[in-house]
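Excerpt of the complex: some chains, original placement.
We call the chains A and B, going by the order they appear; numbering starts again at 1 in every chain.
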(Lines give C-alpha, C1' and ligand atoms only; values in the text may rest on other atoms or scores of the structure.)
Protein backbone atom coordinates (compact mmCIF):
# COMPACT_ATOMS: atom_id res chain seq x y z
CA UNK A 1 0.00 0.00 0.00
CA UNK A 2 1.10 3.56 -0.72
CA UNK A 3 0.41 6.34 1.76
CA UNK A 4 -0.31 9.70 0.15
CA UNK A 5 -0.52 13.24 1.51
CA UNK A 6 -2.86 15.44 -0.51
CA UNK A 7 -3.37 19.17 -0.01
CA UNK A 8 -6.05 21.25 -1.64
CA UNK A 9 -7.07 24.89 -1.67
CA UNK A 10 -9.98 26.45 -3.56
CA UNK A 11 -12.98 28.71 -3.17
CA UNK A 12 -15.41 27.20 -0.71
CA UNK A 13 -18.55 25.56 -2.04
CA UNK A 14 -20.57 22.43 -1.37
CA UNK A 15 -19.33 19.06 -2.58
CA UNK A 16 -15.53 19.26 -2.24
CA UNK A 17 -15.24 16.69 0.52
CA UNK A 18 -17.64 14.39 -1.27
CA UNK A 19 -15.76 14.67 -4.57
CA UNK A 20 -12.43 14.05 -2.83
CA UNK A 21 -13.63 11.12 -0.77
CA UNK A 22 -15.28 9.74 -3.90
CA UNK A 23 -12.00 9.85 -5.77
CA UNK A 24 -10.32 8.02 -2.89
CA UNK A 25 -13.05 5.36 -2.82
CA UNK A 26 -12.58 4.95 -6.59
CA UNK A 27 -8.87 4.38 -5.92
CA UNK A 28 -9.83 1.71 -3.38
CA UNK A 29 -8.22 3.98 -0.80
CA UNK A 30 -8.80 4.58 2.91
CA UNK A 31 -8.57 8.00 4.57
CA UNK A 32 -6.13 7.93 7.52
CA UNK A 33 -6.25 11.63 8.48
CA UNK A 34 -8.36 14.48 7.22
CA UNK A 35 -8.29 18.13 8.22
CA UNK A 36 -10.11 21.01 6.65
CA UNK A 37 -10.85 24.65 7.27
CA UNK A 38 -13.04 27.29 5.68
CA UNK A 39 -11.69 30.80 6.12
CA UNK A 40 -14.68 33.10 6.34
CA UNK A 41 -12.59 36.23 5.74
CA UNK A 42 -11.36 35.09 2.32
CA UNK A 43 -13.92 32.42 1.43
CA UNK A 44 -11.07 29.96 0.89
CA UNK A 45 -11.37 26.26 1.66
CA UNK A 46 -8.22 24.29 2.63
CA UNK A 47 -7.87 20.58 3.16
CA UNK A 48 -5.13 18.09 3.99
CA UNK A 49 -5.90 14.41 3.50
CA UNK A 50 -3.62 11.50 4.26
CA UNK A 51 -4.83 8.26 2.71
CA UNK A 52 -3.68 4.77 1.78
CA UNK A 53 -4.17 3.26 -1.64
CA UNK A 54 -2.51 0.60 -3.79
CA UNK A 55 -2.77 2.89 -6.82
CA UNK A 56 0.40 4.45 -8.22
CA UNK A 57 1.03 8.21 -8.05
CA UNK A 58 0.16 8.99 -11.65
CA UNK A 59 -3.19 7.21 -11.39
CA UNK A 60 -3.94 9.02 -8.14
CA UNK A 61 -3.04 12.39 -9.60
CA UNK A 62 -5.12 11.76 -12.70
CA UNK A 63 -8.14 10.66 -10.71
CA UNK A 64 -7.98 13.63 -8.30
CA UNK A 65 -7.47 16.15 -11.09
CA UNK A 66 -10.40 14.75 -13.03
CA UNK A 67 -12.83 14.43 -10.14
CA UNK A 68 -11.97 17.81 -8.60
CA UNK A 69 -11.65 19.80 -11.83
CA UNK A 70 -14.92 21.58 -11.20
CA UNK A 71 -13.51 23.28 -8.11
CA UNK A 72 -10.33 24.59 -9.83
CA UNK A 73 -8.25 23.68 -6.81
CA UNK A 74 -4.57 24.18 -6.08
CA UNK A 75 -3.67 20.54 -5.55
CA UNK A 76 -0.60 19.01 -3.91
CA UNK A 77 0.19 15.31 -3.78
CA UNK A 78 3.15 13.29 -2.63
CA UNK A 79 3.97 9.86 -1.33
CA UNK A 80 4.47 10.26 2.41
CA UNK A 81 7.82 8.45 2.35
CA UNK A 82 9.15 10.87 -0.27
CA UNK A 83 10.43 13.48 2.08
CA UNK A 84 10.50 17.20 1.41
CA UNK A 85 13.91 18.54 0.40
CA UNK A 86 15.05 21.45 2.53
CA UNK A 87 18.01 23.82 2.20
CA UNK A 88 19.13 25.63 5.36
CA UNK A 89 20.79 29.06 5.31
CA UNK A 90 22.86 30.27 8.25
CA UNK A 91 25.43 32.88 9.24
CA UNK A 92 27.47 32.34 12.42
CA UNK A 93 24.98 31.32 15.12
CA UNK A 94 24.77 27.56 15.18
CA UNK A 95 21.98 26.71 17.65
CA UNK A 96 19.15 26.49 15.11
CA UNK A 97 21.14 24.54 12.52
CA UNK A 98 22.57 22.21 15.19
CA UNK A 99 19.07 21.52 16.43
CA UNK A 100 17.59 20.83 12.99
CA UNK A 101 20.43 18.46 12.09
CA UNK A 102 20.14 16.68 15.44
CA UNK A 103 16.39 16.23 15.17
CA UNK A 104 16.62 14.95 11.61
CA UNK A 105 19.21 12.39 12.73
CA UNK A 106 16.94 11.32 15.63
CA UNK A 107 14.09 10.77 13.19
CA UNK A 108 12.05 13.64 14.71
CA UNK A 109 11.94 15.68 11.49
CA UNK A 110 10.54 13.93 8.41
CA UNK A 111 12.54 15.81 5.76
CA UNK A 112 15.87 15.77 3.97
CA UNK A 113 18.34 18.56 4.67
CA UNK A 114 20.03 18.53 1.28
CA UNK A 115 22.48 21.38 1.78
CA UNK A 116 23.58 24.20 4.07
CA UNK A 117 24.39 27.60 2.60
CA UNK A 118 26.15 30.32 4.58
CA UNK A 119 27.74 33.70 4.04
CA UNK A 120 30.41 32.62 6.54
CA UNK A 121 32.65 29.55 6.73
CA UNK A 122 32.14 29.04 10.48
CA UNK A 123 29.49 26.33 10.41
CA UNK A 124 31.06 24.12 7.76
CA UNK A 125 32.34 21.63 10.39
CA UNK A 126 28.86 21.28 11.88
CA UNK A 127 27.33 20.46 8.48
CA UNK A 128 30.18 18.09 7.75
CA UNK A 129 29.66 16.21 11.00
CA UNK A 130 26.17 15.30 9.74
CA UNK A 131 27.43 14.65 6.17
CA UNK A 132 25.44 17.52 4.67
CA UNK A 133 27.04 19.50 1.80
CA UNK A 134 28.06 23.01 2.87
CA UNK A 135 28.31 25.94 0.46
CA UNK A 136 29.86 29.24 1.44
CA UNK A 137 28.22 32.03 -0.54
CA UNK A 138 29.61 35.35 0.73
CA UNK A 139 27.37 38.38 0.33
CA UNK A 140 28.22 42.08 0.09
CA UNK A 141 26.19 44.96 -1.31
CA UNK A 142 28.01 44.63 -4.64
CA UNK A 143 27.97 40.86 -4.88
CA UNK A 144 24.39 40.33 -3.78
CA UNK A 145 22.95 39.74 -7.26
CA UNK A 146 25.70 37.26 -8.05
CA UNK A 147 25.29 35.59 -4.70
CA UNK A 148 21.57 35.17 -5.26
CA UNK A 149 22.19 33.71 -8.69
CA UNK A 150 24.54 31.25 -7.06
CA UNK A 151 21.84 30.45 -4.56
CA UNK A 152 19.25 29.99 -7.32
CA UNK A 153 21.55 27.50 -9.01
CA UNK A 154 21.95 25.56 -5.79
CA UNK A 155 18.18 25.54 -5.21
CA UNK A 156 17.71 24.09 -8.68
CA UNK A 157 20.62 21.66 -8.46
CA UNK A 158 19.39 20.23 -5.16
CA UNK A 159 15.72 20.21 -6.28
CA UNK A 160 14.85 22.11 -3.10
CA UNK A 161 11.24 22.18 -1.89
CA UNK A 162 11.66 24.85 0.78
CA UNK A 163 14.32 27.01 2.40
CA UNK A 164 14.90 27.60 6.12
CA UNK A 165 16.65 30.75 7.31
CA UNK A 166 18.11 29.47 10.57
CA UNK A 167 19.39 32.83 11.90
CA UNK A 168 20.64 33.91 8.46
CA UNK A 169 21.67 37.54 8.91
CA UNK A 170 21.33 38.75 5.32
CA UNK A 171 18.19 40.15 3.69
CA UNK A 172 17.02 38.39 0.55
CA UNK A 173 16.02 40.48 -2.46
CA UNK A 174 12.32 41.18 -3.06
CA UNK A 175 12.58 39.23 -6.33
CA UNK A 176 13.83 36.08 -4.62
CA UNK A 177 11.22 36.47 -1.88
CA UNK A 178 8.47 36.76 -4.48
CA UNK A 179 9.79 33.85 -6.52
CA UNK A 180 9.93 31.58 -3.47
CA UNK A 181 6.82 32.98 -1.84
CA UNK A 182 5.43 30.58 0.77
CA UNK A 183 8.54 28.41 0.59
CA UNK A 184 11.05 30.30 2.75
CA UNK A 185 10.75 30.04 6.54
CA UNK A 186 12.52 32.50 8.82
CA UNK A 187 13.00 32.48 12.59
CA UNK A 188 12.78 35.92 14.14
CA UNK A 189 14.11 36.24 17.68
CA UNK A 190 11.15 38.15 19.08
CA UNK A 191 7.47 37.68 19.67
CA UNK A 192 6.28 39.53 16.55
CA UNK A 193 4.86 42.07 15.98
CA UNK A 194 6.80 43.34 19.00
CA UNK A 195 10.47 44.25 18.53
CA UNK A 196 10.80 44.09 14.78
CA UNK A 197 14.26 44.66 13.33
CA UNK A 198 17.66 44.48 14.97
CA UNK A 199 18.68 43.47 18.51
CA UNK A 200 15.23 42.47 19.73
CA UNK A 201 16.49 41.11 23.06
CA UNK A 202 18.05 44.47 23.85
CA UNK A 203 14.79 46.15 22.88
CA UNK A 204 12.94 43.70 25.15
CA UNK A 205 15.27 44.48 28.04
CA UNK A 206 14.82 48.23 27.57
CA UNK A 207 11.04 47.87 27.51
CA UNK A 208 11.03 45.66 30.58
CA UNK A 209 8.78 42.91 29.21
CA UNK A 210 8.09 39.88 31.39
CA UNK A 211 8.06 37.33 28.55
CA UNK A 212 10.32 37.08 25.52
CA UNK A 213 9.54 35.04 22.43
CA UNK A 214 10.39 33.81 18.98
CA UNK A 215 8.41 33.71 15.74
CA UNK A 216 8.72 31.43 12.73
CA UNK A 217 7.15 32.96 9.65
CA UNK A 218 7.15 32.79 5.88
CA UNK A 219 9.39 35.37 4.27
CA UNK A 220 7.95 38.13 2.15
CA UNK A 221 9.67 41.18 0.77
CA UNK A 222 8.25 43.05 3.76
CA UNK A 223 10.78 42.29 6.48
CA UNK A 224 9.40 40.43 9.56
CA UNK A 225 5.88 40.74 8.15
CA UNK A 226 5.12 37.42 6.44
CA UNK A 227 2.47 34.93 7.59
CA UNK A 228 3.27 33.53 11.04
CA UNK A 229 3.63 29.74 11.36
CA UNK A 230 4.50 29.32 15.03
CA UNK A 231 5.37 31.39 18.11
CA UNK A 232 6.27 30.77 21.69
CA UNK A 233 7.48 32.67 24.73
CA UNK A 234 9.52 32.19 27.88
CA UNK A 235 9.28 34.10 31.16
CA UNK A 236 12.04 36.53 32.12
CA UNK A 237 12.57 38.67 35.21
CA UNK A 238 14.14 42.01 36.03
CA UNK A 239 17.31 40.09 36.86
CA UNK A 240 17.83 38.93 33.28
CA UNK A 241 20.26 41.12 31.37
CA UNK A 242 20.16 41.27 27.55
CA UNK A 243 22.78 38.51 27.28
CA UNK A 244 20.73 36.28 29.58
CA UNK A 245 17.81 36.84 27.26
CA UNK A 246 19.95 35.92 24.26
CA UNK A 247 20.78 32.68 26.04
CA UNK A 248 17.15 31.93 27.02
CA UNK A 249 16.07 32.98 23.56
CA UNK A 250 18.23 30.35 21.89
CA UNK A 251 16.02 27.66 23.40
CA UNK A 252 12.83 29.26 22.18
CA UNK A 253 14.21 30.01 18.74
CA UNK A 254 15.33 26.49 18.05
CA UNK A 255 12.12 24.96 19.42
CA UNK A 256 9.80 27.27 17.51
CA UNK A 257 11.78 26.86 14.28
CA UNK A 258 11.84 23.07 14.57
CA UNK A 259 8.07 22.97 15.07
CA UNK A 260 7.47 25.23 12.08
CA UNK A 261 9.82 23.25 9.85
CA UNK A 262 8.13 20.02 10.82
CA UNK A 263 4.69 21.45 10.07
CA UNK A 264 5.82 22.61 6.62
CA UNK A 265 7.67 19.33 5.92
CA UNK A 266 4.46 17.44 6.65
CA UNK A 267 2.33 19.77 4.49
CA UNK A 268 0.38 20.91 7.52
CA UNK A 269 0.55 24.64 6.72
CA UNK A 270 -1.76 26.44 4.29
CA UNK A 271 -1.51 30.17 3.58
CA UNK A 272 -4.74 32.14 3.44
CA UNK A 273 -4.14 35.84 2.85
CA UNK A 274 -1.68 37.07 5.47
CA UNK A 275 -2.45 34.21 7.85
CA UNK A 276 -1.61 30.52 8.09
CA UNK A 277 -3.91 27.58 8.70
CA UNK A 278 -2.16 24.89 10.74
CA UNK A 279 -3.39 21.30 10.52
CA UNK A 280 -1.61 20.13 13.62
CA UNK A 281 -1.36 16.60 14.93
CA UNK B 1 -30.64 27.32 6.78
CA UNK B 2 -30.22 24.95 9.71
CA UNK B 3 -26.79 24.27 11.17
CA UNK B 4 -26.31 20.72 12.43
CA UNK B 5 -23.67 19.06 14.57
CA UNK B 6 -23.28 15.37 13.78
CA UNK B 7 -21.09 12.91 15.70
CA UNK B 8 -20.29 9.39 14.61
CA UNK B 9 -18.33 6.47 16.01
CA UNK B 10 -17.85 3.07 14.41
CA UNK B 11 -15.24 0.50 13.44
CA UNK B 12 -12.87 2.00 10.93
CA UNK B 13 -13.18 0.96 7.31
CA UNK B 14 -13.04 2.65 3.90
CA UNK B 15 -15.97 4.72 2.71
CA UNK B 16 -17.33 6.36 5.87
CA UNK B 17 -16.36 9.91 4.89
CA UNK B 18 -17.66 9.38 1.39
CA UNK B 19 -20.99 8.02 2.62
CA UNK B 20 -21.38 10.87 5.10
CA UNK B 21 -20.45 13.60 2.66
CA UNK B 22 -22.73 11.94 0.10
CA UNK B 23 -25.64 12.13 2.53
CA UNK B 24 -24.90 15.80 3.12
CA UNK B 25 -24.75 16.50 -0.63
CA UNK B 26 -28.08 14.70 -0.97
CA UNK B 27 -29.48 17.04 1.69
CA UNK B 28 -28.17 20.00 -0.35
CA UNK B 29 -25.91 20.71 2.61
CA UNK B 30 -22.48 22.27 2.99
CA UNK B 31 -19.83 21.07 5.44
CA UNK B 32 -18.65 23.90 7.70
CA UNK B 33 -16.29 21.95 9.96
CA UNK B 34 -15.12 18.36 9.85
CA UNK B 35 -12.84 16.51 12.23
CA UNK B 36 -12.05 12.85 12.32
CA UNK B 37 -9.70 10.45 14.02
CA UNK B 38 -8.86 6.79 13.69
CA UNK B 39 -7.63 5.23 16.91
CA UNK B 40 -5.16 2.53 15.96
CA UNK B 41 -5.25 0.94 19.40
CA UNK B 42 -8.98 0.14 19.26
CA UNK B 43 -9.66 0.36 15.52
CA UNK B 44 -12.39 2.90 16.23
CA UNK B 45 -13.19 5.75 13.86
CA UNK B 46 -14.68 9.00 15.29
CA UNK B 47 -15.98 11.99 13.40
CA UNK B 48 -17.61 15.33 14.18
CA UNK B 49 -19.19 17.19 11.28
CA UNK B 50 -20.83 20.59 11.42
CA UNK B 51 -22.88 21.33 8.32
CA UNK B 52 -25.59 23.63 7.00
CA UNK B 53 -28.71 22.36 5.26
CA UNK B 54 -32.25 23.57 4.70
CA UNK B 55 -33.56 20.08 5.49
CA UNK B 56 -35.44 19.50 8.75
CA UNK B 57 -33.99 17.34 11.53
CA UNK B 58 -36.09 14.26 10.87
CA UNK B 59 -35.14 14.24 7.17
CA UNK B 60 -31.50 14.65 8.10
CA UNK B 61 -31.62 11.87 10.64
CA UNK B 62 -33.40 9.55 8.23
CA UNK B 63 -30.92 10.21 5.45
CA UNK B 64 -27.86 9.73 7.65
CA UNK B 65 -29.23 6.56 9.21
CA UNK B 66 -30.02 5.09 5.81
CA UNK B 67 -26.78 6.03 4.08
CA UNK B 68 -24.55 5.03 6.99
CA UNK B 69 -26.38 1.88 8.04
CA UNK B 70 -23.66 -0.33 6.60
CA UNK B 71 -21.18 0.98 9.13
CA UNK B 72 -23.39 0.39 12.21
CA UNK B 73 -22.34 3.70 13.69
CA UNK B 74 -23.23 5.34 16.99
CA UNK B 75 -24.76 8.51 15.57
CA UNK B 76 -25.46 11.84 17.27
CA UNK B 77 -27.28 14.74 15.68
CA UNK B 78 -28.56 18.06 16.96
CA UNK B 79 -29.33 21.53 15.70
CA UNK B 80 -26.47 23.72 16.82
CA UNK B 81 -28.78 26.31 18.36
CA UNK B 82 -30.42 23.66 20.53
CA UNK B 83 -28.06 23.87 23.42
CA UNK B 84 -27.04 20.98 25.64
CA UNK B 85 -28.81 20.91 29.01
CA UNK B 86 -26.41 20.70 31.92
CA UNK B 87 -26.99 20.14 35.65
CA UNK B 88 -24.25 21.26 38.02
CA UNK B 89 -23.59 19.61 41.38
CA UNK B 90 -21.68 21.43 44.12
CA UNK B 91 -20.98 21.34 47.84
CA UNK B 92 -19.61 24.47 49.54
CA UNK B 93 -16.78 25.75 47.31
CA UNK B 94 -18.22 28.26 44.88
CA UNK B 95 -15.39 29.14 42.47
CA UNK B 96 -16.20 26.57 39.78
CA UNK B 97 -19.94 27.18 39.87
CA UNK B 98 -19.47 30.97 39.92
CA UNK B 99 -17.21 30.71 36.91
CA UNK B 100 -19.55 28.48 34.89
CA UNK B 101 -22.52 30.75 35.58
CA UNK B 102 -20.52 33.85 34.70
CA UNK B 103 -19.22 32.41 31.45
CA UNK B 104 -22.66 31.24 30.41
CA UNK B 105 -24.01 34.73 31.06
CA UNK B 106 -21.18 36.25 29.00
CA UNK B 107 -22.03 33.96 26.10
CA UNK B 108 -18.74 32.07 26.41
CA UNK B 109 -20.37 28.71 27.15
CA UNK B 110 -22.91 27.43 24.60
CA UNK B 111 -25.11 25.41 26.96
CA UNK B 112 -28.03 25.78 29.35
CA UNK B 113 -27.42 25.34 33.05
CA UNK B 114 -30.87 24.03 33.94
CA UNK B 115 -30.37 23.43 37.66
CA UNK B 116 -27.88 23.34 40.50
CA UNK B 117 -27.96 20.49 43.01
CA UNK B 118 -26.05 20.58 46.28
CA UNK B 119 -25.75 18.63 49.52
CA UNK B 120 -25.43 21.98 51.30
CA UNK B 121 -27.58 25.12 51.24
CA UNK B 122 -24.60 27.52 51.00
CA UNK B 123 -24.60 28.19 47.27
CA UNK B 124 -28.33 28.77 46.85
CA UNK B 125 -27.88 32.57 46.68
CA UNK B 126 -25.30 32.25 43.92
CA UNK B 127 -27.62 30.13 41.77
CA UNK B 128 -30.48 32.48 42.52
CA UNK B 129 -28.48 35.50 41.38
CA UNK B 130 -28.30 33.89 37.93
CA UNK B 131 -31.93 32.70 38.09
CA UNK B 132 -31.02 29.02 38.05
CA UNK B 133 -33.18 26.63 40.13
CA UNK B 134 -31.33 25.31 43.19
CA UNK B 135 -32.11 21.97 44.85
CA UNK B 136 -30.66 20.97 48.16
CA UNK B 137 -30.27 17.21 48.29
CA UNK B 138 -28.50 16.30 51.56
CA UNK B 139 -26.56 13.05 51.58
CA UNK B 140 -25.58 10.76 54.43
CA UNK B 141 -24.58 7.11 54.39
CA UNK B 142 -28.14 6.11 55.22
CA UNK B 143 -29.90 8.48 52.87
CA UNK B 144 -27.63 7.99 49.87
CA UNK B 145 -29.98 5.67 47.93
CA UNK B 146 -32.89 8.07 48.51
CA UNK B 147 -30.75 11.05 47.59
CA UNK B 148 -29.70 9.42 44.35
CA UNK B 149 -33.30 8.61 43.52
CA UNK B 150 -34.11 12.25 44.11
CA UNK B 151 -31.25 13.15 41.81
CA UNK B 152 -32.46 10.73 39.14
CA UNK B 153 -35.88 12.35 39.25
CA UNK B 154 -34.33 15.79 38.80
CA UNK B 155 -32.19 14.57 35.90
CA UNK B 156 -35.34 13.26 34.21
CA UNK B 157 -37.49 16.27 35.05
CA UNK B 158 -34.94 18.72 33.65
CA UNK B 159 -34.18 16.52 30.61
CA UNK B 160 -30.49 16.78 31.46
CA UNK B 161 -27.89 15.93 28.81
CA UNK B 162 -24.87 15.91 31.08
CA UNK B 163 -23.85 16.53 34.69
CA UNK B 164 -20.93 18.61 35.96
CA UNK B 165 -19.44 17.92 39.39
CA UNK B 166 -18.06 21.36 40.20
CA UNK B 167 -16.19 20.41 43.40
CA UNK B 168 -19.01 18.14 44.59
CA UNK B 169 -17.58 16.39 47.64
CA UNK B 170 -19.76 13.27 47.64
CA UNK B 171 -19.05 10.01 45.81
CA UNK B 172 -21.73 8.82 43.43
CA UNK B 173 -22.78 5.17 43.52
CA UNK B 174 -21.29 2.78 40.95
CA UNK B 175 -24.81 2.24 39.56
CA UNK B 176 -25.34 5.93 38.85
CA UNK B 177 -21.84 6.23 37.37
CA UNK B 178 -22.54 3.29 35.07
CA UNK B 179 -25.96 4.60 34.08
CA UNK B 180 -24.57 8.03 33.22
CA UNK B 181 -21.31 6.77 31.80
CA UNK B 182 -19.65 9.37 29.61
CA UNK B 183 -22.10 12.03 30.74
CA UNK B 184 -20.73 13.12 34.12
CA UNK B 185 -17.71 15.46 34.22
CA UNK B 186 -15.67 15.89 37.39
CA UNK B 187 -12.93 18.38 38.21
CA UNK B 188 -10.16 16.89 40.32
CA UNK B 189 -7.83 19.36 41.99
CA UNK B 190 -4.60 17.68 40.99
CA UNK B 191 -2.68 16.77 37.89
CA UNK B 192 -3.82 13.16 37.66
CA UNK B 193 -2.56 10.49 37.99
CA UNK B 194 -0.52 12.26 40.67
CA UNK B 195 -2.17 12.90 44.05
CA UNK B 196 -5.35 10.89 43.74
CA UNK B 197 -7.77 11.10 46.62
CA UNK B 198 -8.07 13.61 49.42
CA UNK B 199 -6.18 16.86 50.05
CA UNK B 200 -4.10 16.83 46.87
CA UNK B 201 -2.60 20.29 47.49
CA UNK B 202 -1.28 19.13 50.84
CA UNK B 203 0.12 16.04 49.15
CA UNK B 204 1.72 18.29 46.52
CA UNK B 205 3.28 20.47 49.21
CA UNK B 206 4.68 17.45 51.03
CA UNK B 207 6.17 16.05 47.84
CA UNK B 208 7.66 19.42 46.88
CA UNK B 209 6.45 19.51 43.28
CA UNK B 210 7.21 22.60 41.20
CA UNK B 211 3.91 22.62 39.27
CA UNK B 212 0.40 21.91 40.52
CA UNK B 213 -2.53 21.12 38.28
CA UNK B 214 -6.15 20.22 37.78
CA UNK B 215 -7.85 17.52 35.74
CA UNK B 216 -11.33 17.38 34.24
CA UNK B 217 -12.40 13.82 33.52
CA UNK B 218 -15.45 11.68 32.95
CA UNK B 219 -16.64 9.91 36.06
CA UNK B 220 -16.52 6.13 36.31
CA UNK B 221 -17.10 3.96 39.34
CA UNK B 222 -13.31 3.86 39.72
CA UNK B 223 -12.60 7.10 41.60
CA UNK B 224 -10.36 9.63 39.79
CA UNK B 225 -9.76 7.09 37.01
CA UNK B 226 -12.16 8.02 34.20
CA UNK B 227 -11.11 9.27 30.75
CA UNK B 228 -9.34 12.64 30.98
CA UNK B 229 -10.84 15.55 29.02
CA UNK B 230 -8.51 18.42 29.93
CA UNK B 231 -5.61 19.24 32.24
CA UNK B 232 -3.45 22.20 33.04
CA UNK B 233 -0.78 23.25 35.52
CA UNK B 234 0.58 26.33 37.25
CA UNK B 235 4.06 26.89 38.64
CA UNK B 236 4.60 26.98 42.39
CA UNK B 237 7.69 27.58 44.49
CA UNK B 238 9.03 26.48 47.86
CA UNK B 239 7.45 29.62 49.31
CA UNK B 240 3.91 28.48 48.55
CA UNK B 241 2.24 26.86 51.54
CA UNK B 242 -0.66 24.41 51.05
CA UNK B 243 -3.19 27.23 51.43
CA UNK B 244 -1.40 29.29 48.77
CA UNK B 245 -1.69 26.27 46.50
CA UNK B 246 -5.39 26.00 47.26
CA UNK B 247 -5.71 29.62 46.18
CA UNK B 248 -3.63 29.19 43.00
CA UNK B 249 -5.43 25.94 42.33
CA UNK B 250 -8.83 27.63 42.25
CA UNK B 251 -7.77 29.44 39.07
CA UNK B 252 -6.62 26.27 37.37
CA UNK B 253 -9.64 24.27 38.48
CA UNK B 254 -12.17 26.73 37.15
CA UNK B 255 -10.29 27.24 33.88
CA UNK B 256 -9.80 23.54 33.19
CA UNK B 257 -13.39 22.71 34.09
CA UNK B 258 -14.78 25.49 31.90
CA UNK B 259 -12.75 24.27 28.93
CA UNK B 260 -13.88 20.69 29.44
CA UNK B 261 -17.53 21.68 29.82
CA UNK B 262 -17.37 23.73 26.66
CA UNK B 263 -15.82 20.86 24.71
CA UNK B 264 -18.55 18.49 25.86
CA UNK B 265 -21.30 21.06 25.25
CA UNK B 266 -20.09 21.42 21.67
CA UNK B 267 -19.86 17.64 21.11
CA UNK B 268 -16.12 17.87 20.66
CA UNK B 269 -15.26 14.93 22.94
CA UNK B 270 -15.37 11.28 21.89
CA UNK B 271 -14.48 8.44 24.24
CA UNK B 272 -12.34 5.64 22.86
CA UNK B 273 -11.51 3.03 25.47
CA UNK B 274 -10.02 4.81 28.50
CA UNK B 275 -9.00 7.86 26.47
CA UNK B 276 -10.74 10.86 24.95
CA UNK B 277 -10.47 12.24 21.44
CA UNK B 278 -10.78 16.04 21.46
CA UNK B 279 -11.90 17.82 18.30
CA UNK B 280 -10.74 21.24 19.41
CA UNK B 281 -11.30 24.52 17.64
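Definition applied: a contact is a pair of C-beta atoms (placed from the backbone, for glycine too) under 8 Å apart; a residue touches a chain by one contact, two chains touch by 3 or more.
Computed from a predicted structure; not experimentally measured.
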item	value
Full complex stoichiometry in copies [only 2 chains shown in place]	4
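The rule we apply is simple: only the chains that are shown with their structure count from here on.
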item	value
Between chain A and chain B, centroid-to-centroid distance (C-alpha), Å	37
Residues on chain B engaged by chain A in the complex (per definition of touch)	12-15, 17-18, 21-22, 24-25, 28-36, 38
